[in-house]
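A protein chain is absent from this complex, but the other protein chains hold their places.
For subunit A:
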Amino acid sequence: MANCQRRLAPLDPIYYPLLTLLFILFTCVDLYDAVTVVDVYRLVQFDISSVPFGSRLATLNHHAASSLFGSDLSRSVIILPVRELDLDLIKEYIGQGKLLGGLLFLLPPHFSPEKVDAAVGIDEDFDLLRNKVSELERLLIHANIPYPVYFAFENDDINAVLAEVKRNDASGQPATATTGGYKLLVAASDPKKIASPTITNIQGWLPGLKLEGDSTQLPTIAIVASYDTFGAAPALSVGSDSNGSGVVALLEIARLFSILYSNPKTRGRYNLLFGLTSGGPYNYNGTQKWLRSFDQRLRESIDYAICLNSLGSLGNELHLHISKPPENKYIQQIFQGLSSVAEESGLQVGLKHKKINISSPRVAWEHEQFSRLRLTAATISELSTAPELLESTGSLTDNRHSVSEASVIQSVKVVAESVARHIYSQEGKGTNIFADNSSLAVNPSYVRSWLNLLSTTSRVAPFLSKNDPLIMALQKELADHTTEVSIQHETLDGTFTFYDSISGRLHVYQVVSVTFDLLLLLVLGSYLITLFSFLVITTRGLDDLISLFRRPPSRKVKAT
C-alpha cells in the first residue's frame, strides 16, 4: 500500500498542473479559437463495371481556401457554401480534371436529415437551392474526382472559419504552409472496397380465407416497395420521397389489411404478399433476386403486383407505369379500379406505357422485373417519366421537407381502396371500405412517425449490415401486420463496387506561419539579450559587460 502511494505520488505533480492548464484552456475558449470539429460526409465512391466514379480519396490534410481562383490550389481545400456556388465554374473545373487538395461543400442546415421538425420557409429561394443541389449532385456522381470531396452542414463554427479564410484570401494572403491560416484535417484510411455487399429483401405474407374442401390455390396480390437509397453522400441519403414514402405507404396498407384479415368474416379470398425490396437504385437487383426465389406455385398464383414508388409529393396526378400494352385486360382492370377510387378523392391517374428492352440492363421501374417474368405488374408513382440510373433514389434534396404526409395518406387510400374493392368484388358499387373516421381509416400519426424515422436513416444498401437496426425494425413492423415474415439476404450484382469511409470528422486547426515563429524567436532573443545586459550592468557594472565582449579578441592576442 505504502509502496504504491510512493510510486504514484511523484507522477501526480506532473498531471495536476496539466489539468489546471486544461482548465485554463477551457476558460479562455472565447478568446482563442480552439480546435473546431465538424461532422463531414464523403462523396460516394463507386465503380460501375470497373469504371471509377465519385471521390477517389478520403484523407484530407491541407490549408483552407475559399475560392477557385487562388494560387497553389492543389495543396488547399476549397470551402464552398452551396448557397453561393457558381455551378458553371465548378462544372468547368471538374470537367477539365484540374487538381485540388480537396473540396468541402457547405450545405444549408435545413438539408440535414436530423432537422426533421425544423420549419423551412418554402420560398422560391429554397426551390432554387434545391435545383442547384440536385444539379451539383448529378455532376459529382457522374464524375471521376481524384481528390477528397466532403459535404458538411453550415454552423456557427464553420461559418466563422470560412469568414476568416475569406478575409485572408481577400487581403491577398492565401493560406499556404508559409503564411498560416486554417488547416483542415480528416483522418481517414484509404477507402476500401466493400467485399460482396449484401442486399436484404423482407417479405410478409397474409393468407386469404380458403373454403373447406376447396383445392384450388387462392390468387395472390403483391404490394411491393423498394426501401434502399442512393445519393451523393451515402451517409445523408435518406430518400424521404424515393422511396421512403412508398415504404410508409406499404406499411400502412399492410396494417389496414391486417385488421380486415384478422377477422374470418372479413378475410378476403386473396393472399396478400408484401415485399420490401433492396437494390432499387441498381436496376432493382433485389427485386429480381426476390422474384427468382419464388417457387413455381407462388409465381403462378400472383394475380397482379403493385409497386409503390415516390408517393410523397403528389400534385393532383398519379401515374401508373406499365410495360404491357394498355389494352391488356388485366392492366385495364387495375387502371379502372385505381382511377375510379382516385377520382373520388380528386386525383387523376395517367397511364404511362414503356416497353421493356430485354437486351438493355437498365430497369427503370420495379414492375419491369415482374414483367420480365411475365407477371402482371404496374408501378404507381408521382414521377411521370422513368428516372435515369442512380437518379430519384434519395438525393441530398430528398428529405423530410420534400414529402407531405397528406400526399402519402392520399395515395395509401387510393391503393388500399382499389385493392380492397377488387378483393371483395365491390367495384363500381360505391362502397368506401377505408372511410375516414371509421376504424379502418388511415392513421396519420402512424404515417408521420414512419416518415420521420425513414427521413433520419440513411439506407444505402451496401452500407447496411445484415442486422441493421432499420432492417430489424422493418421486419418487426411487417411481422406485426402479417402472419409470415421472411428475410432474404442476397449479394449485390458485381457490376457495382462500393468503397467505405462515408463519413468522418473534420478537424479545423488554426496554424501560424513560419514567419510568425521566426519573428517570435527574434523577439525572444532580443529579450534575453536585453535581460542579460541589464543584469550584468546592475550586478557587476557596465565595464564588466563591455569587457565580456572584449575578452575574445584579447585571448587571440595572447595566443599569437
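Remarks
The working rule: a residue touches a chain if its C-beta (ideal position, glycine included) is under 8 Å from a C-beta of that chain, and two chains touch if they have at least 3 such contacts; residues count from 1.
Here is the rule we go by: contacts and distances are computed from a predicted model.
According to its UniProt record, the chain left out of view corresponds to "BOS complex subunit TMEM147" among "BOS complex subunit TMEM147", "DNA repair protein RAD51 homolog 3", "Large ribosomal subunit protein bL20m" or "CDKN2A interacting protein". Note on the undisplayed chain: of the listed residues A:A441, A:L521 or A:L542, the one touching it is A:L521. From the set A:I48, A:A406, A:L531 or A:I546, the residue in touch with the chain omitted from the display is A:L531, counting the whole complex. Listed here are the subunit A residues that touch the chain not shown: 9-10, 12-18, 21, 23-28, 31-32, 34-35, 180, 183, 185, 509-512, 514, 517, 520-521, 524-525, 527-528, 531-533, 535-536, 539-540.
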